[in-house]
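One protein chain omitted, others in place.
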Amino acid sequence: MEYVSPEGLRLDGRRPLEMRQLRAELGAVSRADGSAVFEMGNTKVIAAVYGPREVQQRSQQLNDKALIRCEYTMANFSTGDRMRKPKGDRRSTEISLVIRQTMEACILTHLMPRSQIDIFVQVLQADGGTRSACINAATLALADAGIPMRDLVTSCSAGYLNSTALLDLNYVEDSAGGPDVTVGILPKLDKVTLLQMDAKLPMDIFENVMQLATEGCKAVANYIREVLIENTKQLENRRGV
Amino acid sequence: MLQNKSFVRKTKQGKVIKVVREHYLRDDIYCGASFCQNCDTKSARFSSPDSTILVVDTNVVLNQIDLLENPAIDDVVVLSVVLEEVKNKNLAVYNRLRALCSNTLRRFFVFSNEHHKDTYVKGMVGESPNDRNDRAIRVAAQWYKNHLGGPTRVLMITNDRENKRKATEEGISADTIESYVKSLNQPALLDLLVQPHFSEDMEIEDLRPSKKKVIYTEHKPMSEITSGIRCGIYHQGKLRVNRYNPFEAYVGSESIGDEIIIFGRGNMNRAFDGDVVAVELLPQDQWHTEKSLSIAEEDDEEDDSIHLAPNSADDAPRITNLPQGSSINSNIAPSRPSGRVVGIIKRNWHAYCGSLEPMAMPAGNAGIAHALFVSKDRRFPKIRIQTRQLGNLLDKRIIVSVDTWDCQSKYPSGHYVRTIGDIGDRETETEVVLIENDIDARPFSAQVLSCLPPLPWSVSPEDLSNPIRQDLRHLRIFSVDPPGCKDIDDALNCTLLPNGNFEVGVHIADVTNFVHPGTPLDSEATQRGTSTYLVERRIDMLPKPLTEDICSLRADVERLAFSVIWEMTPEAHVISTRYTKSVIKSCAALSYVEAQARMDDSRLMDPVTIDLRNMNTLAKIMRQRRIERGAITLASAEVKFQVDTETHDPLDIGMYQIREANQMVEEFMLAANVSVAEQILKSFPQCSLLRRHPSPTKEMLEPLLRTAASVGLDLDVSSSKSLADSLDQAVGDDPYFNKLIRILATRCMTQAVYFCSGDLSPPEFHHYGLAAPLYTHFTSPIRRYADVIVHRLLAASLGIYKLPTIFQDRPQLTSIADNLNYRHRNAQMASRSSIELHTIIFFRKRPTDTEARIVKIRANGFIVFVPKYGIEGPVYLTMRGEKGGGEWVVDEQQQKIKKTDGSIAYGVLQSVKIHMEVVEPQPNRPKLQLSLI
């Protein structure tokens, strides 16, 4: 099956170095301290942040920094078939762990000791790249909640099919069995926090693909910044400034 | 700019799911015309603004691909919607179209209309997908017209009347392919036009379930088959596919008497070689008449590879044969009954080894690829497998096993089992040879090894005191074997008696003392049947401790043996024979070369040498007597390899040298076998295991007679003696002539086979080649299971052993004999394949020029035999594929092939000089090629 046609177009009409359409919205869940909906193409993720608030389980309280908790679930209706077990299975647990550790690296936890910050991420539509979308959504939600962060964390995935490096794989391309590299960076500091890869890749090609994914992350970061600036302007308007 | 494509799909499991995909529309897709002002012209194809640009639709591409490939048709826009449809319908045409598009000399441009923002067409409510695609083509043509403007004419080519009508309505010029071609005024092109037809080509393999059609007829249900067999409309038998022509098969049937031929894949109806099938006869007018064999008519389909000179008719390619009208009056050629398979009673599927047909890698490195597996053995059809690791499997020899074959698929489906190794690698090919010939080369299991006596073993006092065993350790016994032989199973002695007669003894290793019936060791040996001798190694029938130590009659150790002792006069007349189990101690283990040297050296006078000379004298007399009775000496084209002990690469090939010492040992072994045969038949007339050699029939000798006649030689084939005499008299001016004729004669013989004495009548026990009324195998129990059985029979006939009950079960015995024949044949084929393999390795680095003899004339060349290396193969005078109708003419009467202007002629048995080298027409598939110098 050709994933990249000889004319240089992928299955959905993008070129190999193009990302899908991004859309973000802040403040979707009114009850939460901060929330965001993030869409990458047909992948739609909603994130909600509660905190900083009092720790619910005293035994786990940390005296010098905030406790971060994260929960990742997929809605039953998110994929083509109805999912049987939306949370608690191994993949969800691992992704929860990954998101938590990624956000922990960028939140200034030492400013909020003895408190807890909860991040809930749910996938509403899954079409490839859910991990990246979740991290981007979590970043936006944390920003919406006003939690102090070192830098934004943005993430993007890239793959390698038909001897071409492709940016932002969708579900069809992901299930082709080729390698899938997910990268999360702190754009201002230009440091990599998250790096996951599966399937085999020779090392030099891996470097190219990782570079491509990092570029993608920077593009997402630009977009997120614009959205946040836009949002701030609106808040200013409402306050009459 | 983002559209959503959503459609509902049914998965393989039958679930219905809705699929939603994104669809991006772009504004950077260019029209491909270099004269266009607006677009980027980097990948443009159309150069002249005055030409007509054609926009083709799907059916035109599918049906008229040959026309499109003609250079007269150019400046074509292939829309991506058309490309997708063609890909889904016919992959072969799609590949050809892609090749056209990527060819820079042709002006075919692929326009991605589905992703262009102006030409994207969304399906309207109630519109069928076909209509939507047609509309997309029209919109794209319209866009092209508007975009290029000016003098360029955009013409839509479609044969669909509706589409054409709508196009003209919308203002697009449209035409059918026929009228366009006619307008080009090139009558030659009209020939390439394919007339519109609605039947699908049988070759197109469409795997989608809705499109599958039934290729093979359904098998009849089992109940119908059994009742049919009972009343005689269906016949049951085992299917045997012709090794050299896989589309032809035979089913042996007792009810008909003759074999039923099955021609063609369709009639074989998914049966494999070795399956037990039920066959229905076709009506008599469809019975296949035998093709009369004329030299010029032989197909090129025949196996053209170089192989070892066949040693018997069984090894040679089988061609349906009918004697020419020349020497025998021919009636109308009788047609053989033909039939077709209606059901399969018992499947004989097992794992097959071979390799995958070369194909392109699928994307993503781990995508599923559907590959076609070609078995090395031509009798089996190609097998379709699914694999995710195509990269690992191409260019390797792999093993695939079959799962199913349903009526809708042209080939059976199977799955990959394991990889053996790279193609062409010696270890891999050797393993393939073993697997193909069903030779079990696995190490002996723990169960089998536990049946062996504990090592180190030596003759125990119980053995010595056993009354059935005679103590013959005082006799001067020696053995003569090939150099480096460790499994010595026979030893001889020759004592001068006081009355002037000789007492000659043949002592055979007493294997049955250690291999008892019913034990795992015995079952394993029964299965293996024989040891297999490959060039660089030997696959044993019994475990090594037995073959090389415990049973082997090595020098200077006491061993157990089974002895045949004759008292014979100096004129080699046998006065008495006796058989006994014994204990012996061999004093010397000589090689043929050593024995010959000792006999020849007149200075040596030691007792062993004197015994050797006496035996030699006796052997010569016995041999002469045999020849007078009619034994035939055939020349073998056997070849020996000298193998480098470390790398196991062949160092040299040479013909096998037969010395007097070889013949001497052979003579006594034959005598022992004959004596034992007489003894066991006397005691067990119904259940002895004997060996026979059927006389060759007239048809089999036909090629020999024809060849001999062409050189003016008349051979009398009425009996074996007359043939032997004729062969002796066949001497020409050239010294090799006699040997060559003998080699050709060898080819016409059948193989000798084992049989159970109760199955046939005494006249049929005859062994043609040895001119003996009775024969069996007794002298090599270490490497042949038949000899083990004969040992047991002999021991029972002497009253010292109780025959196991299996001997009373005649059908069982027959099946054992059949298995032994099968294993024997396979071991021989494996040996030959191993030799062929090493021949290729040997010649790989050494292209050689050598002399060869023509043995057979063919339509486009001839087949030569290279005496120095013992191989034969074809030499082509005309290129492969062209029939020799042009320059060369075949004269059948004189068995010559002549050039039409009469300048050069090649006759059979003529000597020619040829060049041999190893070429690789396909990567990794080397073959030996012979060419005329």
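Going by the order they are written in, the chains are A and B; count residues from 1 in each one.
As a working rule, contacts are C-beta pairs under 8 Å (C-beta built on N, C-alpha and C of every residue); 3 or more make two chains touch, one makes a residue touch a chain.
Assume contacts and distances are computed from a predicted model.
**Student:** Looking at UniProt, which of "Protein ARABIDILLO 1", "Protein ECERIFERUM 7", "Protein CBG19933" or "SKP1-like protein" names the chain we cannot see?
**Tutor:** The record for the missing subunit names the protein "Protein ECERIFERUM 7".
**Student:** I'm checking contacts with the chain that's been left out. Which of A:E54, A:E207 or A:E236 qualifies?
**Tutor:** A:E207
**Student:** For a quick check of understanding: of A:A105, A:L124 or A:V172, which residue touches the chain that isn't displayed?
**Tutor:** Considering the complete complex, A:A105 is the one touching the chain left out.
**Student:** Decide which residue listed in B:S401, B:S591, B:N738 or B:Q751 touches the omitted chain of the complex.
**Tutor:** Residue touching the chain left out of view: B:S401.
**Student:** Suppose we count only contacts with the excluded chain; which residues of subunit B make the list?
**Tutor:** 12-13, 346-347, 349, 366, 385-389, 392, 401, 403, 413-419, 442-443, 445-447
**Student:** Write the list of subunit A residues that the hidden chain touches.
**Tutor:** 60, 67, 69, 71, 90-91, 93-94, 96-105, 181, 184-186, 189-203, 206-207, 210-211, 214
Criterion: only the chains that are shown with their structure count from here on.
**Student:** Measuring centre to centre with CA averages, how many angstrom lie between subunit A and subunit B?
**Tutor:** 60
**Student:** Taking the touch rule as given, give the residues of subunit A at its contact with subunit B in the complex, in rising order.
**Tutor:** Its residues touching subunit B are 1-7, 9, 11-14, 20-21, 41-42, 80-81, 127, 161-162, 170, 172, 176-178, 199-200.
**Student:** Mind listing the subunit B positions that touch subunit A in their complex?
**Tutor:** 2, 15, 17-26, 80, 98, 101-102, 110, 112, 114-115, 362-367, 388
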